[in-house]
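Structure incoming, see below.
As you look at this complex, bear in mind that one protein chain is not there, while each of the others sits in place.
What follows is subunit A.
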Amino acid sequence: MSVTEMFSYIQGFLSADQDVREDIRKVVQTLEQMAREILTVLQSVHQPSGFKEIPSKCAKARELFSTVRTQIAELKTKFPVEQYYRFHEHWRFVLQRLTFLAAFVVYLESESLVTREEVAQILGIEVVREKGFHLDVEDYLAGVLIMASELSRLAVNSVTAGDYNRPLRISNFINELDSGFRLLNLKNDPLRKRYDGLKYDVKKIEEVVYDLSIRGLAKESESGGDK
């Protein structure tokens, strides 16, 4: 094989690769649009009037997730499944956003931490790599961390809206999450950087709880008094 032949063979490979990436980018763009729409729906829970509407907003968000599922199904057709990590960077960000949104919906509904299996189910994907398009554990954890900062905001806003009990429940939840994350041996990677922000969320929520307690506003303090 001559030098020229070799290079044109490689060139053929590279342009095929670029075509695949182009296709992926297009679908990921629609996914990002969808994620923004869901976020807009959920953002209204921060409004004073929004607290009563939480169940209806969650139902609306869950409806929108069905569109996400079809879009992800389309994404799956764009590349061979065993090359997931070759193109991972393209959808990593949006998958983390979607995990956050799914986790937020589940928290608002049941005040519990979404499992990785639940997220995978909401998004219509798999948990383990062997079965196909899956949710990487680091992406799941990153999504959960985004939710933590959203919850610290929610704690502040729920006080403004006159809901004094919610911050205590959020505080318990975040503390549990924090001790969970402390079990992990994180490397010096993006996930670690994001985790380093968790302590500020914890601190913020603790301040809210403190403010409520010294003013006697937290009536059911037995739920939050143990820390």
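Here is the rule we go by: a residue touches a chain if its C-beta (ideal position, glycine included) is under 8 Å from a C-beta of that chain, and two chains touch if they have at least 3 such contacts; residues count from 1.
Heads up, the rule we're going with is that contacts and distances are computed from a predicted model.
Chemist: Consult the UniProt record of the chain that does not appear here and report its protein name from "Light-independent protochlorophyllide reductase subunit N", "Translin-associated protein X", "2-oxoisovalerate dehydrogenase subunit beta, mitochondrial" or "Trafficking protein particle complex subunit".
Modeler: UniProt lists the chain that is not shown as "Translin-associated protein X".
Chemist: Looking beyond the chains shown, say which of A:Glu37, A:Glu138 or A:Asp163 touches the absent one.
Modeler: A:Glu138
Chemist: Out of A:Ser49, A:Thr77 or A:Asn185, which is the one that touches the chain we can't see?
Modeler: Considering all chains, including the one not shown, the answer is A:Asn185.
Chemist: Of the listed residues A:Val45, A:Leu177, A:Ile205 or A:Ala218, which contacts the missing chain in the full complex?
Modeler: A:Leu177
Chemist: What does the interface between subunit A and the hidden chain look like in terms of residue numbers?
Modeler: 1-4, 6-11, 13-15, 18, 82-86, 88, 113, 115-116, 129, 137-138, 141, 176-177, 179-187
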